[in-house]
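Here the complex is missing one protein chain, while the rest keep their positions.
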Amino acid sequence: MSQFAVAEQVVKEGFITLNVPHEQCVDLCTHMSLSTANKQIKTIEVKELKSVTISGLENGNYQANFFQKNSEIKKTAITFTVKHHAMRFALTLFILGGILFSTLTIPLYKLHKKTNKHDYTSN
Amino acid sequence: MITHLISFELTLAILIGFSVLWVCWGWYLGRKAKSQDDFALAGRNVGFALATATAMATWVTSNTTLVAPQLTYQFGVWGMLGYSMAALGLLLFAPLAQRIKTILPHGVTSGDFIYMRFGRFAWSVFLIISLCYALGWLVSLGMAGGILLSTLSPISYHTGMTVIITVCVLYTLLGGLRAVIATDFVQTLIIICGVCYIAYSALGQISLEQVHANVEQQQPQLLNLLFPAALMFFFNNVIFGIGEIFHSNVWWSRALAFKKGVGKKSFILAAMLWFPIPIVTGFIALSSNSLGIFPASPDMIGPLVAGELLGGAGAVLIFIIIFSALASSMDSLLAATSDLLSNDIYKKLLMKNASTQQILTVNKLMIVLLGLFTWLMSLPQITTLGALLNFTGAFVASTIWPILYGLYGNKLSNKGAGLAMMLGTIVGLIFYFQVGFYTAALASCFVSFVICQYFIRLRAIHFQWLQLKE
Partner (left out) sequence: MFVSELFLSTIVYTALCVSSVTPLVLLFLFFKDVMKKSLW
């Protein structure tokens, strides 16, 4: 069994699109198994797909093994790391978004009320 | 992978059937349009029912039917709810629609207002932003057409994209805004009935209990309320939606086309009715794991899950829904952007004394050129739909404050508005590339806000509203 480290990348959103390395399997890669250092997460069928997208992953180092089901002679591994954005940074942007939204809606409501009573254009 | 759920012959029959229907209807409705007001603004007298439906249909784009599931697949519950919050854009535009109709009773485009209220510098920046956004959205619609057809049928991405763009160009060309609004009404009914049927059928086959248990085990982040990227995405999408609607001529042309007194209430009702649609279209993406579906590209997840759950009939339904959604947005965008090009660039820059007939001819030429440009740009499938759309977020979010302060206040200057839009866009693009597509609009809006505040508080002018009277 030979292994190829195709790519190593850091994912910050918990989702990733992996290119299926059909040329490195015998004929076509039919399946992909996803595992972390200590446990196998799932095995999925990829058939003739050129790429496959997985999502909702937690922090950790992952390995995706591509292989042909009945022929484990050749196996190709893609490794990647999921490291989500820092919570402090995410919450800062979330709160900033909330403040911006309130800063927009409250004055808009007040200005609309004001202009309804007293139209600028008639001045 | 679910491939070729619809046969080549059936795909062709649906495509030809709907294309002929839309094009003939466009021709029928547009045959009496002689002036630019008739063609570009449907005679400025659209009633409440059609106004509400067109506001909804334009906002239920292929993005709602393809990107809502994509974002649910990527960001989970936050993605689904965040997408729904784009309804706030429609809701907040309601008072603006009333204001626009009051201060610009004879206006044609959003560019008209920026030019008159601020001047040439802000207008130039605004036009660049507006065109980048319109072209980005058009390309995303062209791409969506190609993705849809290549996912569900044997028709290739390029053929699908070409057919959809050609049909939309044809009926917009023949009917103008009147055709766009009328087809929007029928398309809204088709889309909503279709997505509800798919959702009910999906729930009949796979229980939410089962979906929840599976996602909790294998994609836990999708249910996590403290999922960092999704937290950033939430308000980013709200701001993006507001920016899209506030600045775009698609919405301004509607505000101007609606009968007096109709704009505000139709936008409020459209927002309330639109709000649940992304949840109805998005939640099925959560069941992909239980069904063993892992898409090649995340924007294909919606059609794939629906196809798997409902088989060939479901695929046909999905195809009709998304084809209608695509058409309802692409025609609006083609009409509104061609107005912007003919009215703002041709009339203001090239032919100041152009007659109404000349502008109408240029308007039609622009529709064809826009269609051609969209086709060319959609040829290479450069990125996913969600990422492409959010790229334009960096541009549009910077226009929110200048438009708000421009419409309601008299202190923001030409330089302030222009700089706020320019620097907001630049910072938004930096965030897009350095942090992620889900932060571009937020950063852009924040910078634009700070610059507007600086100019209003420290470099204020006193704009005379009489100058806007035409």
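Order of writing sets the labels: A and B. Residues in every chain begin at 1.
One rule holds for everything that comes next: contacts are C-beta pairs under 8 Å (C-beta built on N, C-alpha and C of every residue); 3 or more make two chains touch, one makes a residue touch a chain.
Being a predicted model, the structure only gives us computed values, none of them experimental.
Put simply, the missing chain touches B once the whole complex is considered.
Residue B:Thr52 is the one among B:Ser19, B:Thr52, B:Thr65 or B:Ser329 that touches the chain missing from this view. For the chain missing from the display, the contacting residue among B:Trp25, B:Phe275 or B:Phe373 is B:Phe275, taking the whole complex into account. Which of B:Thr188, B:Asn236 or B:Ser332 touches the hidden chain is settled by the complete complex: it is B:Thr188.
The residue from B:Cys132, B:Cys196 or B:Ile320 that touches the chain not shown here is B:Cys196. Residues touching the missing chain, restricted to chain B, are 42-43, 45-50, 52-53, 56, 76-77, 81, 84, 178, 185, 188-189, 192-193, 195-196, 199-200, 203, 208-209, 211-213, 216, 220, 223-226, 259, 269, 273, 275-277, 279-280, 283, 286 (touch as defined at the top).
The rule is simple: only the chains that are shown with their structure count from here on.
If you average the Cα atoms of chain A and of chain B, the two centres end up 24 Å apart. Those residues of chain B lying in contact with chain A across their complex are 1, 73-76, 88, 92, 95, 98-99, 102-103, 215, 218-222, 226-229, 231-232, 234-236, 238-239, 242, 289, 292, 294-298, 301, 400, 404, 408-410, 435-436, 438-439, 442, 445-446, 449, 465-466, 468-469. By the touch rule above, chain A contacts chain B in their complex via residues 12-15, 17, 41-42, 44-58, 84-87, 89-91, 93-94, 96-98, 100-101, 103-105, 107-109, 111-112, 115, 119-121, 123.
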